[in-house]
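The structure is given below, and queries will be raised subsequently.
All protein chains of the complex are present and in place, except for one that has been dropped.
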Amino acid sequence: MPTTPQQSIDQIFTHHEPAILEGWMCEQVAALTSRQDLMSTAALRTQSQAFLALFTLACRDGGLVDITGTPWAPVLDFLADLSSQRAKLGFTPSETATFVFSLKQPVFARVREELGADVGTLVDDLWGMNVLLDKLGLYTMELYLKSRETVIKHQQLDMLELSTPVLNLWQDILAVPLIGTLDSSRMQAVMENLLGAIAKQGSPIAIVDITGVSAVDTEVAQHLLKTAAAARLMGAQCIISGISAPIAQTMVALGVPFGSVDTRATLADALAQAFAQTHRQVVVMEPQAY
Amino acid sequence: MDTTTLERFSLNGSEDVVRVRLAVRTWMRANGFTLLQQTKMVTATSEMTRNCVTHGGGGSAELQQLRDGERLGLRLRVADQGPGIADLPLALQGGHSTTGCLGLGLSGSKQLVDDFEITAEPGKGTQVHITQWR
Partner (left out) sequence: MTTSIPIIAFSELLLVTIQGDVSDEQLEALRAELCERIQVTRAKGVLMDISGLTLVDSYLSRTLVALTTQSRLLGATLVMVGMRPDVALTVVDMGLRLEGVNAVATLEQGQALLRRLALASGQEGGHGHHNT
């Protein structure tokens, strides 16, 4: 029977799937990159077995050259899931790609045994298989990196949330203490959080404290002004406190029209103003004799 | 980029303005745009369709879904056969109205959407495209 590489590979997988799986498991577990702390051997085996089944079908129906065709779609989907799962679990890119690359060894061993003396076919087979597994490996790597980026983006969003809390300083008085470097996307988050809190709680006063802010550029200043203007339309007064001398100078130099906004030197001044406006008074008590 | 027409409207009176606004709101809400993105687009829609009715003598509007890879967008095209705009740069600058209004419809809407295109040659009517991306 004349063997084309495709037929022989197909048959090797169909007839020797258990042996290939065993060989592959050995490779994966023995690899320096095996991460049994992140994934149990049993889970790895299930995953490997599922992959082999899909891979065998795709080799038979789709050929070994073009992995973009429909028969290969289930294999690619499987790898996409695997990549994002491993990205979330904390595998590195090379640990992830090892999944595919380590399949080479057991497959080559099988091919060699099967084809014995037929060297010509063997070379073709080996070459085809090598290229194919490299393609899949690279595909896996690419998707891994994409998933990783998504994870990082989520973390950044979480950070944004964490770094801009809206505090209930007192009944009717909200405050946002800003610290560090302000950029446009962070200011957008601050603005939306604060206005959302005003609407939800019906707070008539909101203090934005920028004592901990190192520098303010025009864009950030515009956001502050916009926040104040929107708050006013919602029925809340916005007080900006903690403008340092250098920031005040920059504001004037940039020509930012801060005249329309309430500003106070310190958070304490802003709070005093807020108390006055909500008809509250802070009284210092005489020390009591015991 | 894939463009799909979602709905067409004829614009003759202020109830048509409301219909287009509602269609924009409904589609954007169903497709995961943020509330702020929705409100900005709906407001710009209101300005452009009302201009069409009051200054352009009525016309038509079309809603299109845009898909560019992962990105999803909504585009509104408004067109009329009215007089066009003699001094377009001035009209876009804001604060200029031929009807004694605020004249902030065009300039303001430009700030609300991701893309804003207008052609308004005198005698050839006015065409406006506004787009918001998710």
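Letters A and B mark the chains as written, and numbering starts fresh at 1 in each.
Keep in mind that, in the parts below, a contact is a pair of C-beta atoms (placed from the backbone, for glycine too) under 8 Å apart; a residue touches a chain by one contact, two chains touch by 3 or more.
Just so you know, these numbers come straight off a predicted model, no measurement behind them.
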Residue among A:G69, A:G90, A:G212 or A:G235 touching the omitted chain: A:G235
Residues belonging to subunit B that touch the chain removed from view: 14-15, 17-18, 21-22, 25, 35-36, 38-40, 42-43, 46-47, 50, 94, 101-102, 104-105, 107-109, 111-112
Touch residues of subunit A, complete complex, unshown partner: 191-192, 195-196, 198-199, 202-204, 226, 229-236
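One rule holds for everything that comes next: only the chains that are shown with their structure count from here on.
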Separation of subunit A from subunit B, taking each centre as the mean of its C-alpha atoms, in whole Å: 35
